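Single-structure report; data block below.
A single protein chain has been omitted; all remaining protein chains appear in their positions.
Think of it as A, B and C in the order they're written, each chain with its own count starting at 1.
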Amino acid sequence: MKLLEHQAKEVFRNYNIKTPREHVAQTTEEACEHAKKIGTPLVVKAQVPVGGRGKAGGVKLVKDLSEVASVSKQILGMNIKQCLVKKVLVSQALPFEIEYYISITLDRASMKPMFIISPSGGVDIEEISKNQPEKIFNLSVDLVVGIKTYEMRSVYRKCFQDEKNPPSISDFQQLLETLYEIYLKEDAGLVEINPLIILDGKFVALDAKMLIDDNALFRHSYYKSLENENDEETAQEKEARESGLAYISLDGDIACIVNGAGLAMATMDVVKHWGGQPANFLDIGGSSNPAKMIKALEIIASNPNVKSVLINIFGGITRCDDIATGLVQALETTGFSLPLSVRLIGTNDAQAKEMLKQVKISVFTDMNEAIKVAVQHAQGGN
Amino acid sequence: MKLLEHQAKEVFRNYNIKTPREHVAQTTEEACEHAKKIGTPLVVKAQVPVGGRGKAGGVKLVKDLSEVASVSKQILGMNIKQCLVKKVLVSQALPFEIEYYISITLDRASMKPMFIISPSGGVDIEEISKNQPEKIFNLSVDLVVGIKTYEMRSVYRKCFQDEKNPPSISDFQQLLETLYEIYLKEDAGLVEINPLIILDGKFVALDAKMLIDDNALFRHSYYKSLENENDEETAQEKEARESGLAYISLDGDIACIVNGAGLAMATMDVVKHWGGQPANFLDIGGSSNPAKMIKALEIIASNPNVKSVLINIFGGITRCDDIATGLVQALETTGFSLPLSVRLIGTNDAQAKEMLKQVKISVFTDMNEAIKVAVQHAQGGN
Amino acid sequence: MSILIHQNTRVIVQGITGRDGSFHTQQMLEYGTSIVGGVTPGKEGESVHGVPVFNSAKQAVNATGADTSIIYVPERFASDAIIEAADAGISLIVCITEGLPVNDVMKIKQYLDEKGVRLVGPNCPGLISPGKSKIGIMPGHIFKPGNVGVISRSGTLTYEIVYNLTSSGFGTSTCIGIGGDPIIGSSFIDVLHLFKDDPDTESIVLIGEIGGDAEEKAAEYISKNLGHKKVISFIAGRTAPPEKRMGHAGAIISQGKGTAESKVEALESAGVKVAEKPSDIPALLR
Partner (left out) sequence: MSILIHQNTRVIVQGITGRDGSFHTQQMLEYGTSIVGGVTPGKEGESVHGVPVFNSAKQAVNATGADTSIIYVPERFASDAIIEAADAGISLIVCITEGLPVNDVMKIKQYLDEKGVRLVGPNCPGLISPGKSKIGIMPGHIFKPGNVGVISRSGTLTYEIVYNLTSSGFGTSTCIGIGGDPIIGSSFIDVLHLFKDDPDTESIVLIGEIGGDAEEKAAEYISKNLGHKKVISFIAGRTAPPEKRMGHAGAIISQGKGTAESKVEALESAGVKVAEKPSDIPALLR
C-alpha cells in the first residue's frame, strides 16, 4: 500500500528525519488554523496516493495568510487522477537551491536493498535517468555489513560537490542508516524523499513517498488501519480486493475472468491478438469457492463499458464444477445479461459442461476458440 | 567497559524493557527522598561494577521508610572487592516466584551472538551450568535472518512451563528482539538480565549487566563519558590504561615489563616456572616511545609489594635502544632503586646494551637467564 | 533423467494437517511421490493419509531421512518453516505458500545460499518429473514423460502450455514453477543451468511474464550456454498497464522497467523463438 505524504512524513519524524513544520487538514477552517501557526510562505498540498499532483494544480504556494482559505477550498474536493482530495497538508515553504533525490528500494537483480541518490531531484527518477543518467548514483546495501562506508564516501563526494553549504558526511551516513532502518523495520518496498533539500547544512525532506509491502501488513496494524484511507483504487478494484480477487480496470470492453495471474495476463494478450480489447485483469485465484465467481460477475457487471464476458478456467486446484455452480447461481440471482463465452478444462470439466448445458451455456475446450467468440460478442456478433 | 546496574537499566528503559521504579542516589538524603516517592518495600543496592554485592552486604531490603537512611548510610562508602560505593540505587521491591536468567553475548565458537536463557536464574550462570545444566537453553542468532521463530518457540515452551502466569510468546519474542537490538546498536559484549521476573504476565528486569566493547567506544560518546565513573581498576591499572599500557595487578613481587601481550603472559608463566611470583601483567605495546618505559617504571614503583623488576623486550617494531633510553631516563629522574634484570634482543640491541652498560645495568640475551636472576632478586639474592 | 527430483526423492510436508497440505499430500501420494512424513507443531503422533506427523522438521528428517520438503503453512509462518527445514538438513525446499513478506524472502534467500540449500518458490506450483515424482500442486494427469523441460513464473498458464504440449505429443522431463514473487529461491538461470546438463532434456520452454529482469538475464545465459538445446518462450503481459501489480507480487512494470517488449527482444536476440500465443508453442518446438 502507498502511504500519503503526511503519513510518510510522520514516519520520518519518528525516525528523526527533519521535515518542514506542517499539519494535515480536512477542512478549509483547519487549514487556516494550521497556517496561522506555521506562518507564510507556505504550501498547501493535496494528499492523494498518486503522482503528478503539482501538474494537476494540487500543490500551491501561498505567500499571504489571506489566501489560505481560497487555495484550500480549491484543492479540497479536487479529483486528481480519479482520486478525490479529502485532505491537504499545510506546510512551511523552505528556501533551497538544489533539489536532491534519494530513495531505497529492493533491487531485484542483486536481491538486496539499494539506494538511488541524485543531485538532480525534484522530478521523477525516470526523468532523471532519461536526461541525466550520469547524475544518478546507486548504493547497494549488504544484509550483513550494511551500508559500506567507502561507497558512501564516494557517493557523498560526487553528489554534494556543487553544494555551497553541504551537510557533513556523518549526517549523510546517518540519513542513509535511518532510511535503511525504515526500509527494514517498516517493511517498506520503497522509501523516497524527493525533493530532499539542505537547509543550514542539514537535510530536510520536503516530500515523502513510502510503499509498504502488502504481504507484511499483518505485522503493521497501524498501516493496516490506514488502508482504506489511501485508496487509489477504483470502486471495482476495491470491492475485488476485499473479496480476495485480484482485479485491475482496463479501457476495453471484454471482461475477463481467469484463474491464475499468468493465465489471466496471457488471456488478455490473446484477446488483443484476436482483435479485442480487455476490460480488466481478473484473477479469481486458486480457490474453488462458487461465491468468488458470483462476486467476479457482479464486479464486471458494474463496469458500463463491458460488452462481452470471457471466462477462462484451467482446472487444477480450482474445480470446474465449482466454477459452473457459481456461474449458474450468478445468472439466476443477478439477472446478468451480457453475452458469455466460457472455456473450461481440467478437474471435473465434464460435470461442469453438463451443468452449463442445462442453462444453455455452451462451453469451449480450446482457449483460442472461446476468445474469438468473446471478441465477436464485443463487436456485436453472436 | 562495564556499565553500572542503574546505567544499564537506563538503557533498558530507553528500549522499552520494564524495570522496577527506581532512582540512583549519591547521598543518604537523596536516597530518602527517592524512597518516599517509590514507597516500601524497596531495595537499596550498591552501584559498583563488580559481582557479589549481595554477599558483601551491598544489597538490602527495606520494609519501613524509617530504615532507608541508616541502610543507605551503611552501604554508601562501603568497599566491595576494592570498589568504593559512591552511589546506591533505590528500587521498588517487586514480588516474584521464579527468577529467570537471560543474556546475549558473542559465542566465539559460532562467531554469532547467542542467547543464554534459564528458568533457574538469580545466581551466576556459572553456578546454573554447574548444578542444573539441563535448565540452560541456548539460542544462536543469525546475522541475516535474526532470531529464528521455531527455536524461540521451543525455548519458550521449555522455559516457562512452570510459570503460573506466563508472558505471551510475542512478549518473549519482543524481549529477545530488543536485547539483540541493544547488543548490536550499543556494541555490547554482554547484555544480561538476572534475575528477570514476571509480574502480571509481563517481563521486568530486576537487575542488569552490560559490557560495552572498548574498541567501539569511539562511536558511543555517552558511554565514554561514563568510563571514569565505572572504574573497577586499581589506581595503577587506571594510570596504565590512560598511558596506553595494558597493566593488570597480581599478587606476586616480581614486576614484569614486556612488549607484547603473548610474550608478557609467557614471561609471567616462566617466572612462575623458575619459582617466582609475578606482581603484574604489563604490556608496553609495540611503540618505541621512551616515555612509555618511564611510565611503566613509575607504575611499578608505586606497588609496595614489588621486590624485583624484570624487563623482557623482543625488539621488532619496538627498538631496544628506545627502551634503553627510557630506562636510563627513568633511573635518572625517578630515583628508582629496585633490583633490575633486563633482557633485550632484536632491533638495535647492541646499541641498547652499550647504553645500559654505561649506567652499570647488565643485559641478558636469554629470557630464562634474565628471569632466573629476577627471581633471585625477589628472594633477596643479587 | 530429470532435474532436482526423481523416484527416490523423500519428501516431508510442512503444514500437512492444514486444508491445502492434507489435500495435496493425498494428490502427491496418488501420483506416486514418496511422502515420508509431515510436520505440524503439537500434532506429533497423528497421521494424514497414512503419513506420520512430527512436531518439528528436525524430528521428521531424523525419523524419515527426508531430503526434500514442501511447505503449505500459512504465510505468516512460512518464512520460519523454510529456515527450520534448512536447519534440519533438507536440501530442496519447495514453498507453495504465497504472500510472504519480500524482506523475509530476501533474507532467507541469502541464508539458504550460505548453507547451500535450494529453494523453489515461494508462491509457486512446485515441480514435477512426470512418471517419477510430483512435489507441488499441478494437476498430474496433464503431464506425460518426455524431453521438454518447462520453467515458469506462473501456475495455470503453465498448465495451459503443458496441456498444449501434451496434446501435440510432447512430453515433459521436468516442469518447474519458480514462482511469481519479486524474490524467488531459484531463478530461470538456476534452472536453465540444471537443464543444460540433463541429457533427457532436449528442448526447453521458458514461460515468463512482465516485471523484473529475470527473462533478460535468462536470455543472456541462454545465448552463452544453451546453444545445444532449443529454447522456446512465451511472455505473458504484453497488454498489462504500467505500475499495476498483475496478481503476482512480482508482475509489475515499474518506472518503465520489466515490460514484455524488453523481454521478448532480449530473448529473440538470444535466438529464442517467442510464441505470440500459448497455443503456438508446439509448432515452434518442432
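Following the convention adopted for this analysis, contacts are C-beta pairs under 8 Å (C-beta built on N, C-alpha and C of every residue); 3 or more make two chains touch, one makes a residue touch a chain.
Quick caveat, the model's predicted, so the values are computed rather than measured.
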Candidates B:15, B:96, B:281 or B:336 - the one touching the absent chain: B:281
Of B:84, B:184, B:235 or B:359, the one touching the omitted chain in the full complex: B:184
Of B:155, B:263, B:291 or B:338, the one touching the omitted chain in the full complex: B:263
Touch criterion as defined above, residue of B:61, B:84, B:317 or B:350 at the omitted chain: B:317
Contacts of chain A with the absent chain, listed as residue ranges: 142, 144-146, 148-150, 153-154
Sites on chain B contacted by the missing partner chain, in the whole complex: 106, 108-109, 111-113, 125-126, 129, 143, 184, 187, 189, 213-216, 218-219, 246, 248, 250, 258-266, 268-273, 278, 281, 283, 286, 314-318, 345-347, 366-368
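Quick note on the criterion: only the chains that are shown with their structure count from here on.
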Chains touching both chain A and chain B: C
Centre distance in Å when chain B and chain C are each reduced to the mean of their C-alpha atoms: 54
Whole-Å gap between the CA centroids of chain A and chain C: 28
Per-residue overlap in chain A, given as positions that touch at least 2 other chains: 143
Per-residue overlap in chain C, given as positions that touch at least 2 other chains: 107, 110
